[in-house]
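Just dropping this structure here.
Every protein chain of the complex appears in place save one, which is left out.
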Amino acid sequence: MTNGRTSNQALPLPAWGIRLESRKVDSETGAIKKMPPPGELIVALKQNIGVPAETIVQPGERVLKGQPIAIASRWGLSVAVHAPTSGAVMAIEERPIPVAGGGTGESVIIEPDGKEERYAGYVAQMNSKRLPPPQIRNEIMEAGIVGMGGALFPTATKLNPGSGIQALILNGVECEPYISADNALLTERSDQVLRGAAIMLAALDCDECLVAVKADMAEAQAAVQAAIDALGDDRISLVVVPAFYPAGGERQLIELITGKEVQAGGLPWDVGVVCQNVGTAAAVAKFFDEGEPLISRIVTVTGDGVGTAANIEVMIGTPIVDLVEFAGGYTDDAAGLVMGGPMMGFSLPHDQLPVTKATNCILVAGQAELDPSVREMPCIRCGECARVCPAALMPQQLLALARGPDYEALESQGLQDCIQCGCCDYVCPSYIPLTSRFIEAKQGLWENHLVSQRSALALRRFDARGERLERRESDRSDELQRQVDEIGPAGEIDADALRQLKQRVKSKKPGDKT
Amino acid sequence: MTDLILIIIATVLVNNLVLTKFLGLCPLLGASNKFETAVGMSLATTFVLTLAAAVSYLVDRYLLVPLDIEYLRLISFIVIIAAVVQFTETVIRRSSPMLHQVLGLFVPLITTNCAVLGIALLNAQRSVSFLQAVAYGIGGGLGFSLVMVLFSGVRERLDFADVPMPFRGTAIALLTAGMAALGFIGFTGLVQE
Amino acid sequence: MVAGLLVMAFLSGLLGIVLVISARRLPADTMTVVDQVNGVLPHTQCGRCGYSGCRPYATAIAAGEADINQCPPGGDEVIVALSQLLGRPAKALDESFGLAGPPIVAVVDEDICIGCARCLDACPVDAILGAAKFTHTVIANECTGCELCIPACPVDCITVTENTSQLDARAAH
Partner (left out) sequence: MKFASNAAPHWLGAESVAVLMRQVLYALVPALIVLVWFFGAGIILNILVAAVVALGSEALVLRIRKRPVGLFISDYSALVTAVLLAMSLPPLTPWWITATGTVFAIVFAKHLYGGLGYNVFNPAMVGYAVLLVSFPEDMAAWPLPRNITPDQQTLSLFTVLQYWATGSVPADVTVDALSAATPLNSVKGQLGMMRTMPEIVGDPLFGNLAGHGWEWINAATALGGGWLLYRRIIRWQIPTAMLAGLLAPALVFYIVDPATHPSPAFHLLSGGTMLGIFFIATDPVSAAASNRGRLIYGLGIGIITYVIRNWGAYPDGIAFAVLLMNLAVPVIDRYTRPRIYGHGA
């Protein structure tokens, strides 16, 4: 699987990607801070890719910390949502939620009572690693755990790949600048991450786990190695990944570690690998060890625009405005608010948005930290974008095709394989917003597909109708023949009259009622 | 053998029909919008050129010259070329209806591609051997194909370029042909005839 | 002179025979073009192009009788696709055949519908559900927005609205 690599071995440098200044120092100093419940929690019901959870509480009801307030929907990928603390449900209503492009989602509004009273429905399970895999998956589903690297894929689903998984990769790479939530987690709580890894290995029936940490995160590497040594579990090893962006992308990480490519349209388990975020592993361990479902997470709050950059453990649903306040409030320099890192994170229009299970970083950028909008120039085909593209695309060609747009060529030249990492934008000397163009073109391609699908459906139904009309016609003439045969010998009908009769019946329009 | 190769090199590069003699510009501009179409057109023209060169050589050498009726050269060559083109069109229509649809009028127009008649007449005047005559045909066809294919690639790229309105389409295509011809001038003197 | 005449006659005769034989021997394939053109059309079967359906229109295009800009429901996308397929220049939609608009679906006003079943047979894709004496309804996902059912309705209970089912499909994707 790992080509005989032992732990601690550094991987070869990738042929793609860019080196970025990490800017993580600020938030690495000091321990993870724990934020007390804010005045109001906005718990969005859509915390994962797929379908929102279905609420099971009423406004006015009192809920306890960790109590399920919404259960997984049956209509698609979905996970449960729990009350982050004890308090009263004030309302269940549409609220703005932090998603790319903006939008609202049904949310449960909870007013914490500050008592932190625990829900008694979940208890610690010390025998977790000996549970049968389906039960482990059910428990993880029950705990509302999703991929915490930002993908939000329900973890239980990802742990159910059938047989033949050779390795579990725990992704602690965090290749984007600023973000250090996973780094802090690994530095302080590696043991918890590894306990979660062991449970996941049990669920996967797999014997190898690689904890991937970036080359420039020495503290985290040391902590992971120490935890591995302390645990004495030789199934788990540390693997150091080059400090390249986007080495933390799932497919890129798999390629770096195993040398294998996940085929387009395929999933990592096709190559015998399952990738999970280290934060996800910690959440799994927390549920089995302490009976606490996923109700909080570590968020990096950073940037020149915030008082004190820090990694803060915060309840899901905490409004960003309160989170920033806890981190020392805005500075005069605050110019932009981004959820995620500077490469793939998206701008937030305001701070009245809640933290979700996906919020790994709140970047309150200062003036100097965001690139001023620069004047776009035409592409000079320098090819730097193709050099850095982790999907081996040729962004300069795709850009030209998107001008058309020539959807056929865009598709054959891999538009769908673009992972929107932003590397091409970063290296473009003409400052062309390539990623935005590709997102637009993908939208157009999707609409184009829809049109041709509709056209194919219409053709199928039109042909089916033609056959149906033909069948009806032939049934009718058979029936006529049968009637003629019946009365033929008795009645004296001459051939001419019969032909006329047949003609008349045939000429009746199909629409006429007989 | 060497003389045949030299003939082909000379007709492809040095005396390229399209870019140094400016013969056959009509299909070059008309059927070069798409790469696949250009390839089809190139194959058809090369086929016609070669076949017409061979047949017209035979007819000239063994029919017209012995009977002393060279004055019928032009008309008999035209008949031959028309027949070869008609034959080619039939083949294309039957084997690749889509290509036939796309090429449309340009297949019959190969008849009037002056390159085809030009090669046949030049062969008759130059007192060449049969193989040399065929080599001229193949060379002419390959030269046409080379320019056609490269040119169609450029035109596909121009579709996405910010060409000023008045120069879109044929204007910029002719300009491109001119600059390509500048490049071909470089081959001058490569093969002495 | 005589030799010349004979040679020309011989030549023409020989070439003519070769052409006739080749034309007979080579198998005919006339459907490919029509099928490919047909595949590009939107299959609303609305007949606005002046032909009785999409396939007849495709046949006419392949034969060179119809232009490629006569399909209002297909809009610019279909014109571009046809021009790429056939190597003919793309041009603006001929608006004498109708205006291109957003995708639409038919809706039956179930309060007015008298259950006459006439629209059922007017629909080229069997997208209207119902039977005599029962209120009809349109399967929005399968309706092509051809508007052929509208004149068939004796009580004018069918209207068209913008098709939003595409957006739903995208959201579910």
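For reference, chains read A, B and C in written order, and residue numbers begin at 1 within each chain.
The rule we apply is simple: a contact is a pair of C-beta atoms (placed from the backbone, for glycine too) under 8 Å apart; a residue touches a chain by one contact, two chains touch by 3 or more.
All figures in this text were calculated on a predicted structure; none of them were measured in a lab.
One chain is not depicted; across the entire complex it touches A, B. Across the entire complex, the residue among A:144, A:279 or A:345 in touch with the chain not shown is A:345.
Remark: the omitted chain is touched by one listed residue; of A:91, A:226, A:382 or A:456 this is A:382. Only one residue from A:161, A:414 or A:444 touches the chain missing from this view: A:414.
Among the residues A:72, A:275 or A:393, only A:393 touches the chain that is left out of the figure. Not every partner is drawn; the one left out touches subunit A at residues 18, 20, 177, 251, 255, 261-266, 321, 330, 334-338, 340, 342-351, 365, 370-371, 373-375, 377-384, 386-387, 390-394, 396-397, 413-414, 417, 420, 422, 425-431, 433, 435-436.
Where subunit B meets the chain that is not shown, the touching residues are 35, 149-151, 153-154, 156-158, 161-164, 167, 172, 175-176, 179-180, 182-191.
Note that only the chains that are shown with their structure count from here on.
Taken as a graph of touching chains, this assembly is fully connected, with contact between every pair of chains.
When the C-beta pairs in contact are tallied for A-B and for B-C, the bigger tally goes to B-C.
In whole angstrom, the spacing between the mean C-alpha positions of subunit B and subunit C is 38.
In subunit C, the residues that reach two or more other chains under the touch definition are 84. Among the residues of subunit A, none is in touch with two or more other chains. Residues of subunit C touching subunit B in their complex: 3-4, 7-8, 11-12, 15-16, 18-19, 22-23, 26-30, 32-33, 36, 62, 64, 84-88. Subunit A makes touch with subunit C in their complex at residues 408, 446-448, 450-451, 454-459, 461-462, 464-465, 468, 510-511, 513. Touching subunit C in their complex are the following residues of subunit B: 31, 33-34, 37, 59, 63-64, 67-69, 71-72, 75-76, 79-80, 83, 86-87, 90-91, 94-95, 97-98, 100-104.
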